[in-house]
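A single protein chain has been omitted from the complex, and every remaining protein chain is retained in its original position.
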């Protein structure tokens, strides 16, 4: 154990910090759940790509820096500390990208990775269906191979597709064997959203913005070379993606540590009124401790992975911990803000309320998406502790 | 709504208070989980009976005062405020007594009620069995009617029988129809513990004292007139008892309000060290509020019942609320006491720790017995809210 | 001693509930969000016809002369439908405050109009920063720098502030103190502010109970209908326990609210800390109801499409309305930790 950065890591941090200081927009971008904000974020992705900061864990030949997980954590720390924009293309670069590198053909890699990296192609997920939310094996949308084997005909419906409203491509699972059940007979396919037969219906989320959408497929033709992995192998390809999603790439400790820091400052700035409720001071301390513990455990996991370990039930413990912490911290922020807390960011008297209310709304999705926390607790009990399934 | 006592209620309170002031032993009795303490408590029951304070809700002709539920609550308030001894015969007077009055023959009433009231006969329960804890319908102990119909032969095992070690009688359910399953074929029988063939094995509880016991029945002969209700009707007789148990008779708000008061005083006496943990002050306030809410809701329930209402899911909401409150309050007391909190009452430097540690240990049983709080939550969801069972 | 509502009170609650559930539907709420004022004159007129606008107005001024206790169950029902119109505010805060001012000419001027529906009056306290429904008020009673003023609609400038709960219309209000009618200052103003605040907090608490109940009902329905892994998700024990936890806590939040209403109606000396207890626990249970309800809804709960969010947002907004949890805990602490406090068994109903 050595809890100090190497000179190389320190130098890397300095390089990141310098670039961000020079490049992060002075004014926050608009929400990427608005059309204008989406385009602003797309441009930011292009700028990151230019600086080779877009996907630093990708190999150098794909525009990355071949960064290891510790460099990734350092990068994220600087990124959040600099309050740089959220990543509009995270589904592409963090989820599909690594999957493509593992399962894609050389041609597919060449074709998709660059567009993803530059922000030209923004990707959305096509996992859930109306009756297959947390139960992904219940997928019913079909992809039928044409008789000449040149393309699939896709029919059905996907839902909860984040940022699908303005995205360019969708990746998802479809049932290619109509007689199959559950995990079998599913195939992983990449679909251009401008294809004929596709209808995207925005779903307004809690803040009223169309942060996700339903996607309807009505005889959508997709060339067979858009299939990732073999036919019927969709489940194992997708599980790799889900593993990444639940893993540590997407939920940097940095994000929560910055929130905890802002919470401490918010508390200090409003201490007199906040201390009327003794639970507040306690909860602020707890936020600091929990964000710190999350960072420590993430560093431990990263080091284990770098030494050849695998992510196991950490994916579930991690999901519960950050999502409940995020909810608690933002709820606490609103509590400290008191009567102003209900104002939306653009209300003239909202003051600093905005980011806390936005964060609070966003935090509501944490314990739900990518497997509800109830499902994660089942997984911990059954797989980590070995408790009986039935 | 009129939240004031009538002059009659106020006078009744004064009468209770005066009697208790004159009669409550100056020195606390020993624990009734010790033999000496058990006898002390038995004598206290006799003294209560003499003053006609033993079972005030019983009819006057049975030694009671025909008190209504509000008088009962007032009596309990004074009783707890006076720190009068715990009731060693509560299984008898609060559970079996009312059941006897409803289901017993005149002869049974005459035979059992007086001994119960005077403390001559202390009763224990025979509900649970090793494989029928929360699932009472899984009872397997048998009672076989003799050929001449004069007595039952009982075989089997009961467990978790509170205070069975020094008790005189046991009441419980036995399977009289060997072919029956679940709730059917059970019969409610009263068994003298001095009968031949009975072995009582004490079970030491968390504090090491034998607060409950297992009872083994080996061809125990019990006259048929010890059956309460008809053969095979045990379940409905027992359900009446369970209803009383979970209801408000046994869990007076007074008990929790007195604990909350002691907690406030403990906090005030140790405020400087206690306030190092801001969560403590908050939890003390919460204890006050919860104990108060418990009192309010109990009064509401009592008034409803007096106006002809029935106890429904209140039995379950009530059970969860008081048992978790009791645990929280005692845990909080230990927290305030700090490093001394682990000392047993008779340790020379324990100081005021004793009653908090005893209370803490005892509070551990609250969320478990008489149907675990998990089962109570199921009941609320299914019966009060109408959620699907399977 | 009787801790039950009368037959009449329960029947009134029932008829108001039936009316509200029919008239104030999620659809009508969504439609109102699209309108400029967000308020329905037609609905208000129906309240007038039912006698609700004058319910706490003395009979001498054309009302029903009822009190806080009579109204508390109706406030609960208003919460159940997330009512946007300021009916609860009018009956529980504005009317009693006008009477408490003790200026009979002032009362005579406004109370009959409130009862008849001709006028709406709102009270704006500094604890809330902003004033709800200032845009539809004919008269505003405003706290400013230690005094209380009555200001007519034409004499105020309003700055709209959008709430996350689109059913709430909040305004920063500016007015010329010199030109306003001062109702009170000094100790009397302080007393009046506490008087109004206690009633506003009771109103929020009672509505929070209703909002919590509504979220239970919506979630039980949803989890009964919605299937996953081949069964209704409401059959999962974790889902059941999320719901049961709201339900049992709700039972222990109701009685403190009713007791607070009783204490205000009977001007008991315990009223302020009774109200604070009610406010804290009722808002907590509504908050928990929001948290557990969105969780059992899964991703659907995160959308604008299901009706849950209407009630979640109301619960969130009520949290710090008429005093944060801290404000109210502080008032409780002042009582509980005082040397004079009578705690322990037998003192619950000591006034």
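Annotations
So that you can tell them apart, the chains are marked A, B and C in the order they are listed, and the count of residues begins at 1 in each.
Following the convention adopted for this analysis, a contact is a pair of C-beta atoms (placed from the backbone, for glycine too) under 8 Å apart; a residue touches a chain by one contact, two chains touch by 3 or more.
Nothing here was measured: the structure is a model prediction, and the numbers come from that model.
When the full complex is examined, the chain removed from view is found to touch A, B, C. For the chain left out of this panel, the touching residue among B:35, B:60, B:102 or B:342 is B:342.
The missing chain, though absent from the display, is touched by one residue of A:105, A:150, A:219 or A:300; that residue is A:300.
Looking at A:156, A:253, A:333 or A:367, the residue that reaches the missing chain in the full complex is A:253. In the full complex, chain B contacts the hidden chain through residues 128, 131, 133-135, 138, 159-160, 203-208, 273-280, 327, 334-335, 337-344, 346-350, 357, 361, 364-365, 367-369, 372-374, 377. Chain C residues in contact with the hidden partner, per the touch definition given at the top, are 236-238, 241. Contact between chain A and the absent chain runs through residues 1-6, 9, 13, 70, 74, 76-78, 80-81, 252-255, 257-258, 260-261, 264, 267-268, 281-282, 284-285, 288-290, 292-297, 299-300, 302-304, 307, 314, 316-317, 320-321, 374, 376-378, 380-382, 384-390.
Everything that follows uses one rule, which is that only the chains that are shown with their structure count from here on.
Innermost chain of the displayed assembly, by C-alpha centre distance to the whole-protein C-alpha centre, is C. Most remote chain with respect to chain A, judged by CA-atom centres, is B. If you average the Cα atoms of chain B and of chain C, the two centres end up 40 Å apart.
For the pair chain A and chain B, the distance between C-alpha centroids works out to 53 Å. Residue positions 277-280 of chain A are each in touch with at least two other chains. In chain C, the residues that touch at least two other chains are 239, 329.
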